[in-house]
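Working notes, beginning with the structure itself.
A single protein chain has been omitted; all remaining protein chains appear in their positions.
First chain written, first letter: the chains are A and B, and each begins at residue 1.
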Amino acid sequence: MSRNLTHLRDETITIIVDGAPIIAHRGETVAGALLATGRRAWRYTRRGQPRGLFCGIGVCFDCLVTVNGVPNVRACLTPVAEGMVIQTQNETSE
Amino acid sequence: MSEQVELAIVGAGPGGLSAALVAAQAGVQVLLIDHYRQVGGQYFRQPLSSLPLTTAQRQGAALRQQVLEAGAKIYTDTVVWGIFQDRVLGLYSPKGITYVQAQVIILATGAYDRPIAFPGWTLPGVMTTGAVQTLLKEQRLVPGQRVLLTGTGPLQLVLAAELVRAGAKVVAVLEANRFLGRVFRYTDALWGQWGRLGEASRSWLTLQLQRVPYRMGWGIVSVEGARQVERATIAPLDAQGHPIAGREEKLECDTVALGYGFIPFNTLARLLGVQHVWRPELGGEVPIRDAHLQTTVPQVYAVGDCAGIGGARLAQLEGQVAGYATAIHLGYRPTTDLAALNKALEHERRFQKMYHALFTPPPGVYALSHDDTVICRCEEITQGEIRRAIASGAHTTNEVKLLTRAGMGNCQGRMCAHLIARWVAHETGRSLEQVGGLPPRPPLFPVPVADLGRKV
Partner (left out) sequence: MKPLRKMEAQVVVIGGGIVGCASAYYLARRGIKVILLEKDIISGQASGRNGGGVRQQCRDRRERPLAIASVKLWEHLSSELDVDIEYRQGGNIRLATNEERMEALRREGDEELEDGLNVEVWNRDELRRRAPYLGDVFIGAKYCATDGTANPILTTRALAWAAQRYGAHIYTHTPVHTIHVSDGRVVAVGAYDGSDEIWIETPWVINAAGPWAPSLSQTIGVPVPVEPSRSVIAITQRRAPLFREFISSHDLGVYARQARAGQVHVGGTNIPAHTFEQDVPAPVIEHLARGIAQMVPALKNANFLRVWAGTLEMTPDKIPILGPVDQVQGYLLATGFSGHGFCLGPIAGKLLSELIVDGEPSLSLHAFRLARFSSI
């Protein structure tokens, strides 16, 4: 997973993803920050299928994560913030 | 208690910003509302941090500045979730739920990438070109190491070049339409479009220099991988856009970007009761409008991609026309040169027509999915289930939804309704118009119960 213009990245911030601290940058969305770590999926559907980013503009609702305890948050629309707690959303029931 | 405005514009992309500027400069009290954190829509999408701006981003920022200086009010991070009697808009923002009553509404809600279903399309790593664009423009991030682009139209050519310049490996760009032979019929449409032709040529050159294969008349067949994209099967396409059996090739990749055009974002318009017609060459259902772009609902106008896919330049021109018409309606005297504007519009519509003639996804692209392919991503309903519902008597998209739950999930059918509609039309022999879409209901986007229940 490559980044461009890394020398121009804004300040680093720390977010917690599934209990582990991750370095992100101000100005990234949760989706961007997760993709930057090489992670493609952060949600499991009812049938246990992994999902990540699809439409990228908040329309498809595939990229859902739980943020600070609130479920069904679209990762592609949510800018990262210092100390944000992000959890994979596991909806598996079948 | 609602806020009162003369003109509310929903969507602050090129169309909305242009409408706001013309109206505000004429003296109209304007409220410009956008869903996202910053104005600009997709075309002028601004970076979220202090990264340096591209040319388009600078243009967008400048336009925003002009709009503010003209006296318009801008609400970002604000979703229009409902529309009620007397043109009252329900808004949801970090402030909570509020209502705005407008004398005139201009809809500039844009469009979203058209999803195409094929085996493996729900694997992480498959995304739209819009998603790639957003990551690049907003965050200067590339989505993967080995990117395959498949679709139709020059946008993917341009995007591929941007990816290459950003350091990504583009394994191929697949163009479904063999358009080169046909493009020369449209010299009048291309005349004057030097900026676009220049951009396309530069992008083409970038790809050539990096030896990125650009395959015309090729398309995706399927994608495989255990838990994410690992490889794609591609093939040359026949005249109808169907993969030619026996000619498949496999490409190792980790990202597949789908660029099959756009679908107008018309939920709010349909909720308002605006009459639409089915125009596949414009992306789907588009509103009926008069010469001033007013819809069939008085004092409701629609501009830009939400009224027919046409790109940023067309959206800006239409925005100016609607801004002008609104100002006149409200008793102001805008100084727009309407004749020149209409001339520019005519020119741009020729380009729009050519674009759709050359770059409409061929029918074969809708026949890649199998019966075990998920069509409704949200509820995980397969093609087989949808076909069984049709066989049991569901002859409209809505009836398929009622029987299978397809379209009842979080995205409310935005990803799958057009795919279901095509299946119903195919199996029943009815037209897409007869088959219909899904009825729009509030809220247009999920709204927190906690905010709805609290008076602001």
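Everything that follows uses one rule, which is that a residue touches a chain if its C-beta (ideal position, glycine included) is under 8 Å from a C-beta of that chain, and two chains touch if they have at least 3 such contacts.
Keep in mind it's a predicted model, so treat the numbers as computed, not measured.
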* Structure fact -> Per the whole complex, from B:G41, B:G90 or B:G308 the residue touching the absent chain is B:G90
* Full-complex contact with the absent chain, from B:S201, B:S392 or B:S431 -> B:S392
* Asked: At which residues does subunit A meet the chain that is not included here?
  -> 69-72, 91, 93
* So which bits of subunit B touch the chain we can't see? -> 82, 84-85, 88, 90, 97, 99, 379, 392, 396, 399, 402-403, 405, 408-410, 412, 441-443, 446-453
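The working rule: only the chains that are shown with their structure count from here on.
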* Structure fact -> Expressed in whole Å, how far the mean CA point of subunit A lies from that of subunit B is 23
* Contact footprint of subunit A on subunit B as seen in their complex -> 35-37, 42, 47-52, 112-113, 115, 122-128, 130-135, 138-145, 166-168, 227-229, 254, 377-378, 380, 409-411, 414-415, 445-446
* Would you mind writing out the residues of subunit A in touch with subunit B in their complex? => 1-5, 8, 10, 25-29, 31-32, 35-36, 40-41, 45-47, 49-62, 64, 72, 76-77, 79
